[in-house]
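A single protein chain has been omitted; all remaining protein chains appear in their positions.
Labels run A, B and C following the written order; every chain starts at residue 1.
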Amino acid sequence: MKYNGNKVEDIKIAYVGGGSRGWAWGLMSDLVSADDISGEVRLYDIDREAADHNVIIGNKFNKAEGAKSTWTYRATDTLGEALEGANFVVISILPGTFDEMESDVHTPEKYGIYQSVGDTSGPGGVVRALRAIPMFEVIAKGIQKHCPNAWVINYTNPMTMLVRTLYRVFPGIKAFGCCHEVFGTQKLLAAIVKDRYGIENIQRDEIKVEVTGVNHFTWLTAAKYRDMDLFPLYAEYAKKHVNIGFAIPGSKDENWMNNAFACQHCVKFDLFNRFGAIAAAGDRHLAEFCEGKWYLASPEQVRERHFGLTPVSWRKKDLQNRLEKSRKRLSGEETVALRPTGEDGVNQIRALLGLHTMVTNVNLPNVGQIPNLPLGAVVETNAVFTSDTVTPVMAGELPTAIYPLIARVVAEQEQVVEAAMTRDLDLAFRAFANDPLVTVDLPTARQLFDEMIENTKTYLQDYDI
Amino acid sequence: MKYNGNKVEDIKIAYVGGGSRGWAWGLMSDLVSADDISGEVRLYDIDREAADHNVIIGNKFNKAEGAKSTWTYRATDTLGEALEGANFVVISILPGTFDEMESDVHTPEKYGIYQSVGDTSGPGGVVRALRAIPMFEVIAKGIQKHCPNAWVINYTNPMTMLVRTLYRVFPGIKAFGCCHEVFGTQKLLAAIVKDRYGIENIQRDEIKVEVTGVNHFTWLTAAKYRDMDLFPLYAEYAKKHVNIGFAIPGSKDENWMNNAFACQHCVKFDLFNRFGAIAAAGDRHLAEFCEGKWYLASPEQVRERHFGLTPVSWRKKDLQNRLEKSRKRLSGEETVALRPTGEDGVNQIRALLGLHTMVTNVNLPNVGQIPNLPLGAVVETNAVFTSDTVTPVMAGELPTAIYPLIARVVAEQEQVVEAAMTRDLDLAFRAFANDPLVTVDLPTARQLFDEMIENTKTYLQDYDI
Amino acid sequence: MKYNGNKVEDIKIAYVGGGSRGWAWGLMSDLVSADDISGEVRLYDIDREAADHNVIIGNKFNKAEGAKSTWTYRATDTLGEALEGANFVVISILPGTFDEMESDVHTPEKYGIYQSVGDTSGPGGVVRALRAIPMFEVIAKGIQKHCPNAWVINYTNPMTMLVRTLYRVFPGIKAFGCCHEVFGTQKLLAAIVKDRYGIENIQRDEIKVEVTGVNHFTWLTAAKYRDMDLFPLYAEYAKKHVNIGFAIPGSKDENWMNNAFACQHCVKFDLFNRFGAIAAAGDRHLAEFCEGKWYLASPEQVRERHFGLTPVSWRKKDLQNRLEKSRKRLSGEETVALRPTGEDGVNQIRALLGLHTMVTNVNLPNVGQIPNLPLGAVVETNAVFTSDTVTPVMAGELPTAIYPLIARVVAEQEQVVEAAMTRDLDLAFRAFANDPLVTVDLPTARQLFDEMIENTKTYLQDYDI
Partner (left out) sequence: MKYNGNKVEDIKIAYVGGGSRGWAWGLMSDLVSADDISGEVRLYDIDREAADHNVIIGNKFNKAEGAKSTWTYRATDTLGEALEGANFVVISILPGTFDEMESDVHTPEKYGIYQSVGDTSGPGGVVRALRAIPMFEVIAKGIQKHCPNAWVINYTNPMTMLVRTLYRVFPGIKAFGCCHEVFGTQKLLAAIVKDRYGIENIQRDEIKVEVTGVNHFTWLTAAKYRDMDLFPLYAEYAKKHVNIGFAIPGSKDENWMNNAFACQHCVKFDLFNRFGAIAAAGDRHLAEFCEGKWYLASPEQVRERHFGLTPVSWRKKDLQNRLEKSRKRLSGEETVALRPTGEDGVNQIRALLGLHTMVTNVNLPNVGQIPNLPLGAVVETNAVFTSDTVTPVMAGELPTAIYPLIARVVAEQEQVVEAAMTRDLDLAFRAFANDPLVTVDLPTARQLFDEMIENTKTYLQDYDI
């Protein structure tokens, strides 16, 4: 890596899960859209062919219209080769296959337990963590060996537990977790301001928010536009729209019934009415952290709340679409075009290189930014990104009303990480059984747990099953 | 108050709720059983006649066989008169009547919500707190005015919220809350040691316990007998007896189906199996702090768990019995006899006078004895009692598994106290609606809340209903 | 205040101490240099004529070459009139006159105690605080009454204690303290990078620093330029230059012997050699927080360390120069010209209006940004400024080596504020006597204290002297 005037050259980025047909392309697009950084991207994937394909597609991005910088792409045989001497590491993997995810999400349905996503919390999140944490142990050790000074950006779920794992294995790691869910709530707030006051073209980052909590169960304790406090306005909309929903005009929300990711924010509004703070993630995620009978008692209740369950069958079909897209891009049937992802990743990299300073929300171990949560637990708050530094902004004590909600999640996640790192399924079960989505009694919960473990055992070979 | 050799004379005790036909007699018995303290007890009660009767009964205790000291009893017209210059204040009142309590406990049943006690947590606990907190504000102000240096012992429920109120009104108060529920678990442990090892005659205070949590939802993080760690033994019994129960031989537990206070510890064992720590209160109390569907889904489920719901009709009948007992004691039909209550109260008073040092569990504001709970919140841990001093013993951080359970209770109680002190029923409702026993949706919860408030409005005259 | 496109109009700024012949002019210059804000500045000063003069000078700034906005200036009869409805309040006053300051700084010299500044710490800082705190109580009450939502920027020393006073009087105040001392250390670091690597034109804010501590005794726990960690480099210079000094080329440092504010950083280097962290303020300030015999044992020792004592005689003469400058500006003999002050004030105001986001160091109550210092104490760390919000960035625990140094200062300042607010000179003396510059025994310390109090008693009329 070297500085040349105001540009940085020879940056080395290792991409773990570099065969991805989604995130990888977005990153490529964002990288060539920046004019002050360039270098090499090493793509490592257990599906080597997918990585090779992305080398070809990466090169096409270099030549796309509007590209301002050039990046070298290289697929590597080993994780270590990708990591060696890297300045940045991006982690975006699928822990297991969609078959395992199918069990995570749908096995509990036999027991009356519905999950809208199933990758973060609830039975599915716990079991996914048991698979993913050993993988992240390997990655963390690789980073410690090959590039201990690299900055590590994780996009993989369950975000919190995986970032926690990185730090537990290699305490000196410089890692953070990145997620765009908060942005959606900023857009909702902008839409509400427009709806109410007719102010057009408010950018989502003009909505200034104080972020606290844990990933996918993040909350805003303040939201402002210019000198305007948005809480009273939101309270008004929460009361009015809690049953009928509110769709951001022109967004996928309008068509929530046919979209696996959209919602009309009824869960968000109900949570505001209950707790007086703004929950800031998609309703599908939020619902999974609450009492099972509040929003996920049945598919009917989910529909009444104007959001959707995301079946894994949809993900499987979507993957087929993305594979087809990959084929077309490789063959040239489809050209690659630069489209800003709206993700912060590349801007975060630029900030870490000292090219600018930025403040955004991010997942980091708690060093006191939320004083009433346990130290070391991974939390999501704002942070300042600047030269080789990410420093959390004080989020302050969680307000009394939401503190126990977040504290519960943290405690469950701390137990699951401990359980996975010690390969202790009994401890994992203890956390599993007390998850609020697990609305069955202890013996039934054990039966469900055992069944889910059985379904995913290919990826639990270190455990004593 | 003056010291005379190793005795202390002229002690002034104010008894708020001094017309009691239960606690008061126990205290009288314990007082005359101590040979190194004597003085005056002022009995204040809104039922003046009841206080007058207790003056007579108190004098009978002075002459009971085995009495070692003499106390002067005096009924007072006003609270202030009782408190003036008092060295100790005992508070044991019923906030409202059993008619109000009947609504607290039984109105929620129409909505499928069952409560086994209904005076601490759950809908009944919240509404009782709304009644009682304004009363305790008056008492706290009286103490600040008439006897700011007195030690104040509260026995009234909801214990935690009422002790919290005393400190919020008069931060310099020297108050603590006293409860014997932990003793029952020590007795259970002693019975288990006997059952397993045949060791006879273990006294409950030979079972050394580390106590943490909040009143009626206290937990043991360690339990020892001599050099024996009792956790593995308890784990064995929890597994074996979780469904069939375990009765302390010779205790009321054996007859739990006909006793409104007994249980066979199935809830306690299930909680151990879930969380790995020993919950230390009667099952009737413990159940009320858990998810509504765990132990209190229906009267049938309660029976399966071998404990009982305590109907207020029982309390009303019991009161008749006690009134009859009072009548007989006044008339001389029945003589008073000294019977140790097993309560710590009088020994605590003796310790505060410097006559000995003792360690026991007690309810006090958190000054860091449980570092991962909010400062100021009232918690139950061990404490050292000595000359004019009660100092909490470090309970340490709550273990990860139970931390969120207790944190939730604390947050709810903090909100209810704030709501009651600001007479803010909407805030009270927010806490109420998120209580885990309130297993109905938000609009239904509001309907229940409003109905319960209506039923108790005689005692909520300061609120804007 | 109203938003008009990307501009904000009708901003109301109250300037307490608005007759100033220094800070006021700098602020005027910075205000008209910004093109997106405009409004009114109310000048309040106990010297009404000085305020009137600044109205005239302010109008001249509106017409200066390069002025991009226009501000209305108005002198007010009362503090309340200046504050009424203000959006921002700037406080920059002299507590007492230079005669009182002369006693603060020079009376201790009779006892062998030398102070290089005497307005922050040491005997002079304590006594100045006793004068200033009652004045700030008045200002805080005025803000609470007339403009409780205003943002308050304090520039007055002793900075920490005065900001603390504002919050103690009016806990809801939105106040912070602003100081440029850290900037000087950023410039030093830039000069060292240039000296060593020949990199030209590094701006001071390209040196990214993590700031911690208290005002005038701030420390850097990290300093970076691009991807370069500046600590090893600084260590090298600290070793080499601790005796010979290092002057920023072209700066006043080169002529330190004739400049009351310059230094050659020998104290800073010695502190680095002692503690391994970079002290980030002028050496004149730093020396006053250390053991009296380390750097301030005698004027000779001060000269050996290449910094200077700032005599109050110099300040008196400088004031004459500034009065003369004022006269010339009023008469038109001298024209006003825009010169950037390098202060952050106006940019902070713009950020608080939502016009941009910035990160800079600032003095705020500790809400946990330095977890091992007492909550509530005012500390200096980085903070994020954005819409109606200043949020501290986590500084983290103070490193073990410097923690006790800062903890001592905080404890002294907390005691002095308490002493001043309760008008308790005995408590003030306790803090005074244990200040490390007070190298005399307890009875002698009392004698000095009494003499200093006597000299300043005109401004201590509320105290019982």
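By definition in this document, a residue touches a chain if its C-beta (ideal position, glycine included) is under 8 Å from a C-beta of that chain, and two chains touch if they have at least 3 such contacts.
None of the values given here were measured: they were computed from a predicted structure.
In the whole complex the chain that is left out makes contact with B, C.
Here one chain is not drawn; of B:83, B:139, B:336 or B:353, the residue touching it is B:353.
Across B:74, B:208, B:252 or B:316, the single residue that touches the chain missing here is B:208. Residue positions on chain C in contact with the hidden chain: 270, 273-276, 291, 293-294, 372, 374, 400-401, 403-404, 407-408, 410-412, 414-415, 418, 430, 433-434, 436, 439, 441-442, in rising order.
Take chain B: the residues that touch the chain left off the picture are 1, 3, 206, 208, 210, 222, 224-227, 229, 353-354, 357, 359, 367-369, 371, 382, 384, 386-389, 391-394, 396-397.
Here is the rule we go by: only the chains that are shown with their structure count from here on.
Shared contact partners of chain A and chain B, listed by label: none present.
When C-beta pairs in contact are tallied for each pair of chains, A-C comes out on top. When each chain is reduced to the average of its Cα atoms, B sits farthest from chain A. With centres defined as mean CA coordinates, chain C is found 54 Å away from chain B.
Not a single residue in chain A touches at least two other chains.
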